[in-house]
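All protein chains of the complex are present and in place, except for one that has been dropped.
First chain written, first letter: the chains are A and B, and each begins at residue 1.
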Amino acid sequence: METFAQSLTSGVLTGALYAMIGIGLTVVFGVMRIINLAHGEMVMLGMFGAFWGQALWKLDPFLSLVLWVPLMFLGGMLLYRLLLRKIIPGGELNTLLYTAGLSLLIANLALFFWTGDYRTINLSYGQEPVRPFGISIAVPLAVAFVVALAITGALWLFLSRTDMGRAIRATSQNGEAAILMGVDVERVAMITFGLGTALAGAAGVLLAPSLYLYPTVGELLIVKCFVIVVLGGLGSVPGAIAGGILLGVVESLGAVYVSSTYKDGIGFVLFLAVLLYRPSGLFGVGK
Amino acid sequence: MRSLAPWLAGAVALAALPVFAPNSFFLHVAILILMWTLLGAAWNVLGGFAGQVSFGHAALFGIGAYVTMILYLKAGVSPWWGIPVGGLVAALASLPIGLVCFRLRGPYFSLATLAVAEIVKLVALNWEAVTNGPVGFLITGLPPLRVFGLAVDWESKLPFYVVAALLALAGLASTAWLRTSRLGAYLVAIRENEDAAEAVGIDTVRAKVMTLALSAFLAGMGGGFYAFYFRYVDPDAVLNISLSMEMVFIAMVGGLGTVGGPLIGAIFLTTVGETVRERFQVGHLIFYGLFMMLAIRYMPEGIWGRARKLFSSLQARVLGHGAA
Partner (left out) sequence: MALLEIEGLTRTFGGLRAVGDLSFNVGEQEVLGLIGPNGAGKTTVFNLITGYVQPSAGRIRLDGKSVVGLRPHAVARRGIARTFQIVKPFPGLTVKENVTLAAFLRHPARRDAEAFALDVLGRLGLGSRAGDLASQLTLLDQKRLELAKALATGPRLLLLDEPMGGLNPSEVDVASGMVEEIRRGGVTVILVEHVMKAIMRISDRVVVVNQGEKIAEGPPAQVVREPAVLAAYFGKRSA
């Protein structure tokens, strides 16, 4: 029972961070109908941002969010404006291949400059796990979880309360209608891409103290990310949250009760099953 | 007659090349080009003709490599038999993969193939009894073989060159056959509009599954050749996602859905790769990514496609003046 509670908790905590990565991919898909294969590399850049912030300028990894999130937001907007905008009219497969190229480029530039070494971030605090209700929780993961909740909450407010947020949701639900209603779709797309990139970067920064970081970590993360958004239904933000937490829990419980070596495989099998039998996601309305 | 001429010229060039090869590194590069031509052609029949972008071809390549290796080490089957058997096993494995993944369209199909490749890699890493886990397999020597009474020298590159050339020709010939066949026409219809293809009576699932099997057979033989030539197989070497990406790259940069594209793409990829590898070690993938982005932006029809377009517009101009 104790093991169960323990792995359930760590599953939920990791899942919340997965969810944040998933939200980034899913909002971009919702608005632009593109699947960004370079999304995992955005997370990787966030992780290395936290690492170098600490290594070079003694920045606290969590505090470095204040620096990296706006930078990633700008970077995402520029990427859309300068590169992707011209590719998207060429069709979804071309766009998919283009982001595949981008993913290869970013990952291998990182590999070239930072080498393939596995790195870790050591925090000066929180060496001892906290133990609420007898469950041990690593401090970096707990902090990351709280910050992820705050960021997700802020995003929720942004999407539901601001004009830009409403425009994003409108475009996501019905692009043509949004154009007719006078939404500046170009601008919405640019800001959405910035937002997606910033969310991936933020998740990377938050995950950095809890994971090994290496330049090709994006490969693993992107596949997980697909699992999450497909579970929740591509384009759905609440779906991505649910999908992220579900994947976190399934992996964590699977590692304990099924097989730790096939932990990642459980997610993939779930992914294929959902793609086949519920392509609109576990929580989507079947069509 | 006209369509045979480039094939004859190609065959003669291939046969002459080792005679003029200045050193074994040159031959090594030629072997790599031929291997990648086969792999690019394998991906192209599915991705280029049928428009089904697979990110999971590394799995088919890996299955071929493992089968060839395991047959040799555990059953004593020589690689020259093991390579086609590896291709067949990959083709068989592709049937369930196709039946599952082809229920999805467009990007969803691509994501499903990615997941399948990751599952295959996980199995190879963990099913130690068969695959030897992360360690993989190594062969030290190849069995003696006599061809036309002459003993084959496995320490030279020449025999590998011959096998690679035959395989590459097989890949290109399959593509050429596909282009003029009814199946090929069906695939183009599927690429253009899948619903409309069904409406005119094309069994799209069957056409796609058959093409995937052909593609898998070629990719599996490519994997078998890799095992045979490099004498080494492990999950990272033969099931890496970047292998799938390199196959996509070759077909894309060379020219999607063309016969000659994969050859051009393979020459380009290998030349860039080998030139850069000396200076940057793993940095060649940087350039693959960059060239893929540039190709999609500025030359989505690929080098071969662009050349053909230029040639036919030139031809039209010359003939147009003459005929009119």
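Convention: a contact is a pair of C-beta atoms (placed from the backbone, for glycine too) under 8 Å apart; a residue touches a chain by one contact, two chains touch by 3 or more.
Values in this document were obtained by computation on a predicted structure and should not be read as measured data.
Shown as candidates are B:75, B:129 or B:199; the residue that touches the absent chain is B:199. The chain that is not drawn here is touched, among residues B:188, B:210, B:237 or B:299, by B:188.
Residue-level contact of chain B with the missing chain is found at 182, 185-186, 188-189, 192-193, 195-205.
Throughout what follows, only the chains that are shown with their structure count from here on.
A separation of 33 Å divides the Cα centre of chain A from that of chain B. The part of chain A that touches chain B in the complex is made up of residues 35, 83, 86-87, 90, 92-94, 96-98, 100-109, 111-112, 116, 219, 223, 226-227, 230, 261-262, 264-265, 268-269, 271-272, 275-276, 279. Looking at the complex, you find that chain B touches chain A at residues 51, 53, 55, 100, 103-104, 106-108, 110-112, 114-116, 118-119, 122-123, 125-126, 241-242, 245, 248-249, 252, 280, 282-283, 285-286, 288-293, 296-297, 300.
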